[in-house]
Every structure is written in C-alpha cells, then in structure tokens.
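The complex appears here without one of its protein chains, the remainder shown in place.
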Amino acid sequence: MPPRRFRLHLRRGARRRGARVTLDIGPDLDERDASRVREVVTHLLQRHDTATERADVVAIAEAYSNLSDRGRVRFFGMLTREFWTDTASVGDAIAVWQRTAGGSARVEAERNLRAVLTPPTARLLRSFTELHDGVKFLVDLRGDNLRLAGDPAISADDAAALEQVGLELKAQLSTLFDVGLLDLRRITWFASAALLEKLIEYEAVHTIQSWADLKNRLDWDRRCFAFFHPSMPDEPLVFVEVALTTGTPRELAPLLDATAPDVDPDHADTAVFYSISNCQPGLAGVNLGTALIEQVVDRLRRDLPKLQRFVTLSPIPGYRAWLEATLLADDLRPHERALLPASPERVAARVSHHAWDTDEAIEPAVVAMCARYLTTVRDGRALDPVANFHLSNGALIQRINWLADPSEIGRDRSAGLMANYVYEPDHIAERSEAFATRAEVPMSNAVRELLQVKKAS
Amino acid sequence: MPPRRFRLHLRRGARRRGARVTLDIGPDLDERDASRVREVVTHLLQRHDTATERADVVAIAEAYSNLSDRGRVRFFGMLTREFWTDTASVGDAIAVWQRTAGGSARVEAERNLRAVLTPPTARLLRSFTELHDGVKFLVDLRGDNLRLAGDPAISADDAAALEQVGLELKAQLSTLFDVGLLDLRRITWFASAALLEKLIEYEAVHTIQSWADLKNRLDWDRRCFAFFHPSMPDEPLVFVEVALTTGTPRELAPLLDATAPDVDPDHADTAVFYSISNCQPGLAGVNLGTALIEQVVDRLRRDLPKLQRFVTLSPIPGYRAWLEATLLADDLRPHERALLPASPERVAARVSHHAWDTDEAIEPAVVAMCARYLTTVRDGRALDPVANFHLSNGALIQRINWLADPSEIGRDRSAGLMANYVYEPDHIAERSEAFATRAEVPMSNAVRELLQVKKAS
Amino acid sequence: MPPRRFRLHLRRGARRRGARVTLDIGPDLDERDASRVREVVTHLLQRHDTATERADVVAIAEAYSNLSDRGRVRFFGMLTREFWTDTASVGDAIAVWQRTAGGSARVEAERNLRAVLTPPTARLLRSFTELHDGVKFLVDLRGDNLRLAGDPAISADDAAALEQVGLELKAQLSTLFDVGLLDLRRITWFASAALLEKLIEYEAVHTIQSWADLKNRLDWDRRCFAFFHPSMPDEPLVFVEVALTTGTPRELAPLLDATAPDVDPDHADTAVFYSISNCQPGLAGVNLGTALIEQVVDRLRRDLPKLQRFVTLSPIPGYRAWLEATLLADDLRPHERALLPASPERVAARVSHHAWDTDEAIEPAVVAMCARYLTTVRDGRALDPVANFHLSNGALIQRINWLADPSEIGRDRSAGLMANYVYEPDHIAERSEAFATRAEVPMSNAVRELLQVKKAS
Partner (left out) sequence: MPPRRFRLHLRRGARRRGARVTLDIGPDLDERDASRVREVVTHLLQRHDTATERADVVAIAEAYSNLSDRGRVRFFGMLTREFWTDTASVGDAIAVWQRTAGGSARVEAERNLRAVLTPPTARLLRSFTELHDGVKFLVDLRGDNLRLAGDPAISADDAAALEQVGLELKAQLSTLFDVGLLDLRRITWFASAALLEKLIEYEAVHTIQSWADLKNRLDWDRRCFAFFHPSMPDEPLVFVEVALTTGTPRELAPLLDATAPDVDPDHADTAVFYSISNCQPGLAGVNLGTALIEQVVDRLRRDLPKLQRFVTLSPIPGYRAWLEATLLADDLRPHERALLPASPERVAARVSHHAWDTDEAIEPAVVAMCARYLTTVRDGRALDPVANFHLSNGALIQRINWLADPSEIGRDRSAGLMANYVYEPDHIAERSEAFATRAEVPMSNAVRELLQVKKAS
C-alpha cells in the first residue's frame, strides 16, 4: 500500500520565484538520494533569507511526500542522526554552566545550554508551518510518524528514531494547537459539503451511514460543534454530536433513529453528548476534547437557557474484556459473587453467547461489576479510557444502562452497556482537580450502591 | 502617568464559572500583595484542569494590569526569582546526562535537561494565550517590558530581570507570529473605521493628518497592505503604503498630495513603497516587514501584471548625523573632498543652516557622501537602519535624490535626501543571501559612480 | 452650477460586447441631439434581446448624465410627448371594453386597456434597473426630477412634464423599495469608512461635526440602524440614531455630548430615538421611516430585554412660525390667553428676542400653545411634520420640554422646545390605525392638561 500522498501548496509567491529548488529523488531514499536531502536541509538551516529558505522547505516537503514508507523511516532516522544535538556543544555549554556561580552569567549559561539542547530538527519542523497548508503537513507528518512507529515489523533503532522525532513533533503541535488559538464553530446542514464529508469520514463512535443520516444528526433538535485551527479552516479537529432531549436517555437507538420525533429545542431540558470524534490522527495526545466539552457546555447554556442537564451516553469500550478476565480469574468481591446466577466460568460463557441479551439473570452481576470497573483508578488513570476522559474533564458517573447498545460492536466491547456521565457546570472544576490530584471518582448514589453489598434483589 | 490599562476579556464561559479567582491588590505590589500573586501563580503551575487554570490566569493578568510601573517591575522581578529554573534540578539533570554514554538514554537525558531548563515562567506566559485577547495581552506585556527596560532610572538588577523575562517573551512571540500564521490583507476605504483609525495612530514614517488624508492614501491609485494575526483580527501588525506611478519618483511631495492627479492603475508601471510602519511595539525585533514586502510584491504582480518596477522612496534617517560627524572629523575620501565647495567645517555648518536647501553648491558632495554612507556595512549591518532593512530583504540601491524631502524632519534626519531601493523579483533571493553571508551591497551604476573619483562637474 | 454627474457602471459583460452604443451629444439636448436620443429610445423599446437592449439603456443613461439642467428638463419633456400613451390605442381598447358584456372577454379587455395605458416611458425606466448601479441611477433620476421641479423659474409645461414622469418614477421606486426587500443593519464603528462617511454627509437633524463625533454616536451606549437595498449595498437609505439612557431625556445637549458618562446598555431602561435621516432625496415620499422605527423597536427589545421605554426627543420644526402667526392673529384660546404675561404682540416680540430663553415668564403660555399645535390635525395630517410622522407610526405625545434645544436652529424653528413621543409596542398598531382613520391623537395626561383651562400656576 503506497503511503498517503501529501497535498502541498506553496504560497503562490514562492512558486514563482527563480529560487525554486527541486529534489528529484527515488521513493526509498537510498544513500545517494539521502545525501541530496541532507544537503538541502543543511542549506536551509544555514540560511537567513525567508524566501530562499522557503524554497528549500518546499523541496524537502515534496521530497518527503514522494517517499515510500521505507524511505520515510529512513528520513526520520536521518533527522535523528544528522540533525540532532551536538554532544560536544552540549558538553561545552554544561562546562560553562558549571563554572558560573549565579546571577546573570548563570541565567545566560542556562539560556545557551537550552539553545544547544534544541535539535536542528526542531527548526526544520517549525519551518514547515510557513508553507501554505504547512500546519496540515505537520499534523499529517506526525500521523505518519505514529503509523510507522506502530508497525510491528520495524527495527528497534527505527522505532527509537521515530519516537525521538515524534516527541519533538508532539511538542510543536501542542503549541500550535493551543486551545486559545482554536475556533469553536457550530456545524449545521448549512456548512459546506467539503466540510461535512469530513464528519462522515471521521466519525469514530457511531458510523454515519449516509448523507441522509448526517442530515438527521444536524437536525434542529441536534447540535454539532467542532474546533478549527485558523491555518486549517476547512479541517475539523475534533467534533461532538449533541442531542437535545427531555430526560437522560437510557439507550442509544432513539438518538440515532432519523424517524424518531423531534424535540422542540426550546422545551428540551437535557443535552446529550453522544459522540466525540478526533479527526486528525496526527494530533493524538493533544487533548482537545476536554476544552471542546467545556466550551460546548458554556455555549449551550447561553443559547438554550432552559437546559438543566449536560450528560453523555457513552460506550464502555474496555469493559467486556475486563469482565471476562475478571470472571475467569475469579477476582470477585463478595457482593458481586452473591449476584452471580452461576459459576464465574459459566457466566463468562453466557456473556459471550450471542443470545446473552435476553439473559436477564446475569444483569445484576454484570451491572454491579461494571460499577467497579468504571470507578477503578490505577496509576492516576481510570481503567476505562472513556471513563478516564470524562472523569478528567470533571464529570460524574451517573448511571449504568443495561442493554443500551445491543449492536455487535456494543456487545463486543462494552457488553452492551452504556454509561451516563453528567457535567454539572458548578462542579466541573473541583471534580476535575480532585480526580487529577487525589484520584477521587465522583458518582451518583445509584452507582455507589452498586459497589456495596446489597440484599439480593 | 499611569501605565496603560490592559483590556481583558475572558472567554465568556470562564467568567460564569464559580471558579472565578479575584486578586484585589494594591498598585505597587508590596510584599503582602506579592505573596498573594505568588500563591496564585504557584497554584496555576500545579493545576491540571484547564478551566481552573484559566481562572488563575485571568486573575494574574487582571492583577498585572492594575499595577503601577513600580509594581510591574516588581512583578517581572518576582518571575525571575521565584518562577525560574531550579539550580539543583539542572545540576541533577546534568549529572544524569554526563553518566549516559549515548543512545536513547542520552537522548532522553537531553530531553529532560532541556525540560528542567525551561523556566516555569515560560509556561505562565504561554497560558495567557488561552485567554480571549490573550495574544494581544502578551504583545502588550512585551511592549511594557521594553518600555520599562528603557527607563534610565531603573536599577541594574531590575534591568537584568526585565531582560531575562523579555527574551522569553520575544521567543514565544516569534513562534506565535510565525509568518505562516499571518494573513495578508489589502486595506481600502471599505475597511472598518475601527481598523483605519489604527493606521492613523500607527503611521510612523509620514504622519497621516486627517481622515481625508487617509482616504487619499487609500485611493484607487494607491495600495495598502497589512499583516494580521488570527487572534487579533482587528489589529494590524505592520502595514505598507504603496503608490502606483509611471516612473520612479524623485521626491516625496507628489505622493502625499491629495490634489495630485490620479494614475490609472492599469497604466501604472511602477509600485512605490513609500511607508512601512510597525503597529505593535511589543513585536520589536520580530521581523515582519521582510515577509510583508515579499508577499506584497507577489500580490501586486498578480493583480497588476503591467507593473514593471517595485521601488521604494525611503528616508535615510541616520545620514545627517553621520554626515556632520564625518565632516567634522575630516574623514573624507579624495573624490569627496574634491567635490566640497568649502572646508569640511564650513560645509557642515551650511548643512545645518536653515536655508541650505537653496545651497546647490554642496549638492555633489552631500550626494556622493550619502552613497558611501548607504553602502557601508559594519558587523554585517548597513550603517543606515532603513538601508539595512531593504538590503537584508534583497533590494538594490538605485538612486539618491537631492531635496526629495525638504520637510523639517526630512532635513534633520536625512539631510533632505531620499533613496530609491528597487526590488527585482528574480534577484531578491540571491541578493538577500549575498548581503547576509558576504555583505555584498547591490547598487545601480549611478550609485556606483558616486563612490568613485570623477572629474569635477 | 453643473448638475450632478452620475456614475454609471455597466455590468462588465455588456461593456465588452461589440454592441456598444455611444451617443455623443451636447449638454443642452438641442433638436438634432434630441432626435438621436429619440431614435435610441425607440430602438430600445422595440428590441427583444437583452444584451442589445442593455447597450441602448447604457447609452441613454450616459447621455442623460452628461446633460445640463436645461437638457434634462428637455429630456423629461420628450418622454412625456413622445413615449407616453397613444390616445388612439387607448380609445380602441376602451371601445373593445365597452363592447364586452363580462366574463373572460371583459377580463381580457381590461387587461389590454391597462396595458395600453402603461406608457412606454415606464418600460424605459424599468430597463435602467438592469444596469449595475441602475437602481441607484433611478433613485438619483428622481432626485433630479424633484430638484428640477422645485425650480421656481420653470415653465408650467415643463413642470407638468416633470411631475408626469415623476409620478411614474415614484411608483416604480415604491415597488423596488418595498420594505420586504430591504435589510435592516446595525451600524457600528466597525462599519466601513466608505459607509460611515455617508452618515456624516446625510445626517439631517443634528449635524455630525467630525469623525470623533460620529464615533461617539456609535459608542456602546448608542445604537444606529439603517435600511439598505440589496442593489445598493453601500448606500444607507434611512438611518436612526438611538441613545440608551435611564429615564426619558428632557434636553438634547447630554445626548450629543461626547464627554457625558456612558450608560451600561444592560442597565438602560429607555431607548431614545434622537435623529432619523433620509439619505436619498430621490426616495422622498417613499415612507421608509415608519418601518425602520417598527423594526428597530423589535430589534432592541430582543437585544436588550430590560428596555422598558422607546421614546423620541424630537424637534417641533413648524412651531415657531405657527406660534408667531397665531399670536399676531390673536387666535388664542381662553386658557392660553390667561397664561400670557403680556399682550400677544409683546409676547411674539419676546419670543423673537435673542435673550428670550431667560424669559421664564412666557414659558407656561409657549408650552400650552405648543400642546395645541402638536395635537391639531388638518386634512388628516398633523400640522407639525415631525408630529405627523410619529403619530402616523403609532406613537403617543408624551411630554413637551422647555428649553430642550437652545441652539440657534432649535430656537428659530422649534422655539427651543422639543417633544417626547413614546412608542408602546402593544399599542402601536391600534394608535396608527386610529390616527389614520379617525384622526385621533393619543397623548399623555400631562399634555392633555395643557390643552385645558387650568388655574394659574
């Protein structure tokens, strides 16, 4: 499979210049081609003139985009070997630092040391942002980096090189995608088709089946919001789909059903966040979802003052695997064991059975164990990734819903369960802080009771 | 004079939160108030939650904006003393680095060392960009920093602290104001009054006298372009005023004269860049003018394909002082001396005389010496700041014009002379490079002849 | 004084066509030139092809715009003589009508009769709207028509011709400027300078002194709204200036004073309409002000729900003349006479005296007589034109303010008085109807008392 072709557009001016640099090289970056790339990068890092420098940057970006995966891995390797810090310079700067006693000499020594510790590759990466579409190039470059790093066939050295450049990329993207620079925009059926087709492409939680399905999700009792970066005005970064309802929903189907009757937004009392999707693989680890939820809650409160609840209806994607492992390991708490209608092995088998959803006998145990799963924090993170996301954002676990998503994927990952997390604007900050610093998991009384010994129902 | 009041607008959401933090402190940041600011900054740097953190950031920004100059100097001092690098941590990280032999351990040790060398103040400064108007706050903060640092009454310690934070600020602004993130926009009489009044305020070269004067400068035979940052959409960063003419102008007056007949833009063959002004003192040293000229040349070539010349009509602001000093020091070259109509002292006196502009006898010497002045490079920089700007950008010195600006300021600074620099698109890159790396000053034959011995005219 | 030069811009396409028609004629439309114009108009009215027709239309519009006033009067005369209804055709169509008994034949006969009664000039005028800027041309054409008709030196025949075409023009403009086609836009300091300079030019009630004065009138405690036509997007048609206050103002000065403290719009309880200006003389008699006030009241209620009162502070421009005439004719009611501090002639003289504003003795009589003046309706119209405007719109006369506008123009026209009219949204419709159909003048108790005999105060 050929790697993705980057579309590169120079700002018009640069293309017209005589200064255009072209690098016609083969796809695999063999040694002869590598030395030519090396030469242009070296040239670039020595130049002072913006225009010339930019021609170099374009040549490098175009050359990269024509490389095969093999060539790209070699390119990243070259960066770490030849455009990284210089040990001798670092050593010298350390020696200077060690000689200074303090005061402004010490401050300057630190500044110098920090400068020599910044690899030339960092400057190369930053140069890309000057290109038209350059920010998108950088995002896609990191996407590429992560994809290549995930290839199990890669050598340990290559993996290390990819990670080394990858961390630098992530740091730069974190700065470029600072929340303060992003725009929150509502997306409706009046958005451009060019934008909307990206929602269809990127929706990760509940696949958008067609343009008609998309239109339903943008109906007047729905809301959709996304973050955008000023340099990528037509590329959503992360988007959330919201349904306006009366009351907190217990199951998924009505939210996705185009034929369900609409709720008049002015009468709705609840906003349900039923899908959050990242659109840019290259922004993995750059947390935009938290700020998105925060800003969307604020926006909805302003636009629809009658809203009283901000809840999610969320999958519990790690639960099914954890449940089976826990049952098979017989790692049960007494009140959980009391709820089991059969031996743990039998229950594990029944959970896997295709007709389990009619097996109401296992419901009490499966729900109770889910409460334990959702509220377990290890090394500062909730076991379940979705739970961890919402708890970090300051939400409370409100309810666990049996048979909320009986689709195949819903059963495979979440054992058919879904959770409601609730965002209470006045408590978001303190809960987020308490979770981050003291691993406190806020939950409703209903969920709390599931954790305790109860009389058999 | 009270320091400038910053206007701060929180993004709406944050303001509604219960999490709002208020810092009611006095203007001079006495020790009790300082300890409260210190506490909030410390709190901020420990937090993980975006929303809470933002409330802290707003409190700090508002507190800063209420400080007197004395309080602001103390604030910068506090940052350098209490929110800077930790010597012990740096020492430890150095020790780790020194123990690693290479490989990924060394890479990681360098990354850690670089991290501990990044002062907490850097993170505080970056936090401001998350505020609405936060980018503008950071720009104004640096403007403040430079203004305070320029106060001759300041102590050496304070000056050092101001510079220490100032360098960090400049580095962050250089990243935020990367040319790739900026928009080039044409400004016409159809721009908003709110924007246009800023042109009047910021025009640095040839004062805009009135709205009528401004309208003339935006007439159909004029062009005005500016760079904008997406987070400051109504604040021009740097703008250039262009007149469309036939032929290269020799004097300033017709360009500023609202009653001069218009040239049909479709018949013009020359674009004259007659004024470039920076609008943000806080962006001093962040070179935006070069990219502005480069992009404007490209834009004009596209819009008006009949244009054949891109020239400036520029002041020579350091010439008058240099001329007098050179004459009084009798530091003349033979061909210059041959052109003098009287002794150097007498000529220096005549240059200062209010009626010198009718003193045609001194013209040959004054013009010839100006050619020397304009083409002299010292430590990689042209003596004249305007010449240095255009030569760095890849322009050629084309012509020196006698009596081109006989205004008081024109005579005081430039001895009434103005220079034409010409931008030839096909040579900009190479000239810029040659000037930067080999101090080569490109000039027309006419200017070159002024540097040589000629027969007395 | 040469007549205003029309600026005409053909849609680009038409200009490129070979079909361009040019009419090089002298300014006064002598007989030879007139016959050429006649020929092109005739040609135009026979054509079927849009493009050719348009070239003719442009030629006629350009020819008109080059005419002197004398030529223009002749042009209008030509239209009435040569491009008006054909008596024979009308007679024939009448004969057909008279022969039909009813049914569809009668309907068709009426349609035909109506068609032959529509003068060819009507089609010519409508053709202008197809030009770029054609709607503006038509507006200016009527402005011209009214200006020429107002010339006292004009002959009776010319006056009749001007009126004949003028009525046709007004009918077409009434259709083109149907309120349903207009946009209401708020104007702020962020509007284009090109637009704002038109406010300065057109403000008819209280002259805008400077850009600084304008900026004050667009401050955050002010509102300014205007109607725009889609074919004239940069030309305001009529605009209203509103001040947000607490309580109903009694005098003009604070509203125009840039140094008066601002009111926080969120705390204001009153919107004061202190100036309404028409911008297009050619739209005289096309009532846009009524719809403007109606829509602005609605808009303000939505934007600022705390507003409780919508009032004006209005001049009473016919009062001073009426007052003097009434006094000198000794046409006084008993309670008015009882309030006079001297004989009617003496009071009339005192009103004219330059220091009358300190003459408090005349206040009771001057105010009482003003109440009579404002509430007098003759032939369905209030005597005072401003009163008539607001009463037609459904306002109530709330208060008469002594010494509200002591400016020279205020004293000359309104005897220094100003009136507050109040718009109560729930009563606008019924009051407007009652005034139009039954000449009922709604007024406050305070005004009503001024109309009655009172004990001397």
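Lettered A, B and C in written order, each chain numbered from 1.
Heads up, the rule we're going with is that contacts are C-beta pairs under 8 Å (C-beta built on N, C-alpha and C of every residue); 3 or more make two chains touch, one makes a residue touch a chain.
This one's a predicted model, so the numbers in the text were calculated from it and none came from an experiment.
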| item | value |
| --- | --- |
| Chains on display which the left-out chain touches in the complete complex | A, C |
| Omitted-chain contact residue, chosen from C:35, C:175, C:308 or C:352 | C:175 |
| Options C:290, C:407 or C:444, residue touching the unrepresented chain | C:290 |
| Contact with the hidden chain (one of C:28, C:130 or C:269) | C:130 |
| Footprint left on subunit C by the chain that the document does not show | 11-13, 16-19, 47-52, 55, 80, 84-85, 87, 90, 94, 97-98, 102-104, 106-107, 110-111, 113-114, 117-118, 126, 129-132, 134-135, 160, 164, 167, 175, 178-181, 230-231, 290-291, 294-295, 297-299, 301-302, 394, 425-426, 428-430, 432-433, 436-437 |
| Interface with the unshown chain - residue positions in subunit A | 189-194, 196-197, 211, 214-215, 234 |
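The rule is simple: only the chains that are shown with their structure count from here on.
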| item | value |
| --- | --- |
| Neighbouring chains shared between subunit B and subunit C, ordered by label | none |
| Pair of chains with maximal C-beta contact number | A-B |
| Between subunit C and subunit A, distance of the C-alpha-averaged centres to the nearest whole Å | 60 |
